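Right after this comes chain A.
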Amino acid sequence: MSNNPYVPQLAVIEKITEETWDTKTFRAVFVDEEFRNNFTYKPGQFQEVSVFGTGEATFCLTSTATRPGYIEFSVKRFGCVTKALHGLSEGATVGVRAPLGNCFPYESFKGKDLWFIGGGIGMAPLRSLLNFCLDNRDDYGTVNIIYGARSAGDLCFKSEFDEWKNSPNTNLYLTIDREEEGWTENVGFVPSYLMDLKPNPEGAIAITCGPPIMIKFVLKNLNELGFTDEQIYTTLEMRMKCGIGKCGRCNIGQYYVCTDGPVFSNAQLKGLPLEY
Partner candidate 1 sequence: MKYAYYPGCSLHSTAKEYNQSAKEIAKTLGIELEEIEDWNCCGATSAHSMNKELSIALPLRNVARAESMGLDVVAPCAACFSRLKGADSAVKDDPDMQKLMAEKYGIEYNGTIKVHSLLSAIHVLGDEAIKAQVKRELTGLKVACYYGCLLLRPPSMVGFDDAENPTSLDSIMADLGAEPVEWGYKNECCGASLSLSKPEIVVKLTRDILSSARRAGAECIVTACPLCQANLDTRQSDIEKKYGEKFDIPVFYFTQLMGLAFGSWPGHLGLSKLMVNPEPVLQGLVSKGE
Partner candidate 2 sequence: MTEQEERTEQVETKENAGWEPKLIGFLCNWCSYAGADLAGSSRLKYPPNMRVVRVPCSGRVNPQFVMKAFERGFDGVLVAGCHPGDCHYSKGNYYTRRRLMLFKEFLEFMGIEPERFKFDWVSAAEGQKFAEVVGELTESVKRAGPFEGVCKR
Partner candidate 3 sequence: MARVGVFICWCGSNIAKTVDVEKVAEAAAALPGVAYSTNYKYMCSEPGQNLVKQAIAEHKLSSIVVASCSPRLHEPTFRRCISEAGLNPFMLEMANIREHCSWVHDDNDAATKKAIDLVAMAVAKVAKNEPLSSQAIPITKKALVIGGGVSGIQTALDIADAGYKVTLVERTPSIGGRMAQYDKTFPTLDCAACILTPKMVDAASNPNIEILSYSEVENVSGFVGNFDVTIRKRARSVDMSKCTGCGACYEKCPKKVSSEFDCGLGQRKAIYVPFPQAVPNVPVIDREVCRWFAEGKCKVCEKICPTGAIDYSQEDEVITEQFGAIVAATGFDTWDPQEYGNLGYGKYPDVITSLQFERLFNASGPTDGKLLRPSDNQPPKNVVFISCIGSRDDEHGYPYCSKVCCMYNAKHALLLKEKVSDAQAYVFYMDIRANGKGYEEFVRRAMEKYGAVYLRGRVSRIIQEGDKLIVRGADTLAGKPVEIEADMVVLAAAMKPQPDAKEMARKLGISTDEYNWFSEAHPKLRPVEVLTAGVYLAGVCQYPKDIPDSVAQASGAASKVIGLFSKPNLESEPTVAEVNETTCAGCLLCKEICPFSAIEPKLLTDRAGNPVKTVASVNQGLCHGCGTCVAGCRSASVQLKGFKDDQLLAEVDALAFME
């Protein structure tokens, strides 16, 4: 195996779970035994998945290295590669270049209360950090998850809601945009639900990811609630190709989102030229 960084590792799709009508979560296992055994990654990193005959696309690693042996990524059907992925059946072979990019500074989160604020498919990168924290539960304070989507049907990872709810000192706040019969939880947009919950910024860290408009209001509200820019983290979405800071595509100012990100603190974001 020469060291050409653009050649992916082969992996077999072990399990496909239908999250919503247009989103599936794929669990893949690396074919190369030796590579699989010493493969590790940190929460917040991402990968480039190749579907042979169609192309390569960027997906965050939604699984956590604390549950080894496999990697998971969630795919919303939208373009050529995602449509191709949705057509695959279990046992299919894909290419994976992982892990890429930086990760959440989970060391500095130790002992802090964590607020995960996710929107729709944006929950995928947060889930990696969330499960990582739950696997090292006592390192962290209370874990609060605010997760919203357009409708009940659009909520991902429903199978893990109970596990999250019943984890020690962990609260799960779900919300959907519009009233739906049979829905008992909150109704409303995530940013306004955040204002209702009034999280205490003391010794807290907020991690948010979701559609651009949601992020814009969440960041604004967090500042209003007293969170400082260093306490807020998010992952940025940019057009990516190489994923290793060479193809020059995902730059914001002098930084490359694929290597200097995708995780940025709000302070870092404010330092960047407004071109993202």
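How were these candidates chosen? In short, all candidates are chains of the complex that A comes from, given by their letters.
Here is the rule we go by: contacts are C-beta pairs under 8 Å (C-beta built on N, C-alpha and C of every residue); 3 or more make two chains touch, one makes a residue touch a chain; residues count from 1.
Everything numeric in this text was worked out from a predicted model, so none of it was measured.
Only one of 1, 2 or 3 makes contact with chain A in this complex, and that is candidate 3. Against candidate 3, in their complex, chain A makes its touches with residues 51, 53-54, 83-84, 87-89.
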